[in-house]
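One structure is given below, represented as structure tokens, and several questions about it will come after.
With one protein chain withheld, the remaining protein chains of the complex are depicted in position.
Chain naming follows the written order as A and B, and within any one chain the residues start at number 1.
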Amino acid sequence: MFECKAISLSRSGRQIIGPVDLKVEPGELLALIGPNGAGKSTLLALMAGLVKADSGSVLFRGAAFNRNPASSEFFARNRAFMPQFHTLSFDFTVEEVVALGRSPYHGRCRHGEHQKVIRRAMEMAEVSALADVNYTRLSGGQQARVQFARVIAQLDCGQAAEATAGKCLLLDEPTASLDIRHQHALMSSVKTLTANGLSCVAVLHDINLAARYADRIAILEAGRLLAIGTPDSVLAEPLLEKAFDVPVRVLRGVLPGQCLVACGPEDATGPCTTQQPAFGKPPAAQDTEAHRLGFG
Amino acid sequence: MNLALAMSRRDLHIYAALAALALSLAALAVLHGPLEGDVSALLAALLEDNPTLSQQRLASTFWHLRLPRVALALLVGVCLAVAGVTMQALFRNPLAEPGLTGSASGAALAAAAVIVFGGIDGLGFALPLAAFSGALFATLLILLLPADKGSMATLLLLGIAINAIAAAGLGFLSFLADDFALRSLTFWQFGSLGKASWPEIFPAAAVALPAISWLLLQARSLNSLLLGETEAHCLGVSVQQFKLRALIACSICVGAAVACAGIIGFIGLVVPHLLRLILGPDHCRLLPASALAAPALLLAADSLARNLVSPAELPIGILTSLIGGPFFIYLLLSPKRNAHRV
Partner (left out) sequence: MRNLLLRFSLLLLASQMLACSTDQDGNQTEQASNTNLQRIVSLGGEISETLVSLGLEDQIVAVDSTSTWPTSLRQLPDVGYLRQLNAEGVLALQPDLILASHEAGPTETLERWRTMGIDVQQISTGPEVETALNAIRALGKLLDREQQSLEIIERNRQQIALVANLDSPPRVMFVLSKAGNLPLVAGSGTKAHTMLTVAGGSNVAAAFTGYKPVSPEAIVELAPQVILVASHGLPSFGGEQALKNDSALRMTPAALNGYIRVVDSQLMLSMGPRLGDAVRILASTFNNYSRTQSQSVALGGE
């Protein structure tokens, strides 16, 4: 359905990505995790067609992206990408920003239909109450939710409940600036969409969020796939320790149907209590980076 | 509120108001001037089979002085406004102006060369032609330089460099110029619609209208670009190609405007900005509204320019700023600013 075939990319002589083989099925939510600088965002940019791979190909329904207008339009309606950072600095209202996602459907939908899709997307991202507010005056988290509504509106062809079926959503750290409630609200929305046949690839920093929602998790390290599979199979201590270079405990049985990953002291071997904080980045992430770059 | 989708009632009102304003100012400009004669006298002069000398003059004034002037005001206004809006969207900066990538200063340099080396009689068609080519050349130079065209910052810096080089060239030319050419140069840089004549307006319009029409149709692409180049790409805009075309279209507009009327500042920078305060940043509204408001402002300024100190004439640039400036400040300070967008 949506697949990367042996894609690789190098910049100034350094191999950044790959070769990576990856396949996402309709209805599937794939989480990309990995340490800083592992190439998660770059891989996502390759999949979004923003960067051209040195070799290999990205195929969507068997077709590769190319620059002719028909292809651009086709991909604009079938593949949406939400970047990690947003640069919009003009005084649009929230509703207008969401409506910007509708531009690939210009002339293809009636006005009322656009309105319905926009309303639905705003409800899904819980920004309906902000519809007339100036986007630039929102907090970072609110802006992220508006952008989420925009990419949903971009994929929604407005026909029915499964309006986004067979399409692909690429999210780069969508939850980075959200509070805990909205993190889960956003991921639940994604889940609702994938349940209706959308495929989604999301770069997530929060391993527990990935564990809770993803159908499969891919661990990326130095531009290569270290492992890919169901959360249960991938979230193993040796694998995570190798990827993140930090001692890790995987706790099972704390939450129903989900394992929790926590950063633990190297010598801690005793049973963990449920009070242990389960969210947030491993505190040693920065050291890991330094070590990786050869400064450690 | 219905961005990019349909025209709301409120939008219609605004377009209608702007169009009415532009039209009435145009009507005022063709019907009224320093030359004596009210509307009925003018009509009589135009319809008379055997006109008297003064009627001939009035009719000729109407056909060859007032009408071309109004036509030029419309053309230049639309050119500068559309180019201004586009530049601000391309650079995602409301402070960008139409000549940001060097087109205006390229035009000025070429025009200066003609003024200084062409002598008094060499000014006919050489001047507008040189100005137009100068504008296009400056932009093409930037686009053809083997720099990273993906980055707007690079383009901006190249534009600054081109502007600086052109300014240096202009300085050198004014050093070479005799007193007389220097004065011509100074006045040319103020801008004026006084030279309006059909033989100049028709070719300029023929060149500029395709660029203007194309730009007016790019509202959605410009909107997408405001989100960011990444987002625009994902929304189906071929960003690099689009930027290239838009920059060339802008330089054609600026070149045509500068060729016919010299450098008229303020309009291209402030009219889009001003309308953004009223209408919001949606280009589906902003482009047509600017294309109506800028000619209106230019017509108003020109009417004052040729009537206020008649029989002399004020440089139009002074008046556009004089009318637009206070209005702009009023909008910026208005407590109702952005009232419709909370």
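FYI, contacts are C-beta pairs under 8 Å (C-beta built on N, C-alpha and C of every residue); 3 or more make two chains touch, one makes a residue touch a chain.
For clarity, every value in this text was computed on a predicted model and none was experimentally measured.
K.L.:
Considering the entire complex, write down the shown chains that touch the omitted one.
P.N.:
So, spelled out: the chain left out of view touches B.
K.L.:
Where does chain B touch the missing chain, residue by residue?
P.N.:
13-14, 17-18, 21, 24-25, 28, 32-36, 53, 56-57, 60-61, 64-66, 120-121, 123-124, 175-180, 183-184, 187, 192, 194-195, 197, 278, 300, 303-304, 306-313, 315, 323, 327
The criterion applied here is as follows: only the chains that are shown with their structure count from here on.
K.L.:
Could you state the distance in Å from the CA-based centre of chain A to that of chain B?
P.N.:
45
K.L.:
So in the complex, which bits of chain A are touching chain B?
P.N.:
Within the complex, chain A contacts chain B at residues 45, 48-50, 67, 69, 72-73, 75-77, 79-81, 83, 86-93, 95-97, 99-104, 106, 111, 114-115, 132-134, 150, 154.
K.L.:
For chain B, which residues count as touching chain A in their complex?
P.N.:
That would be residues 1-6, 92, 94, 220, 223-224, 226-228, 230-231, 233-238, 241, 276, 280-282, 338, 341-342 of chain B.
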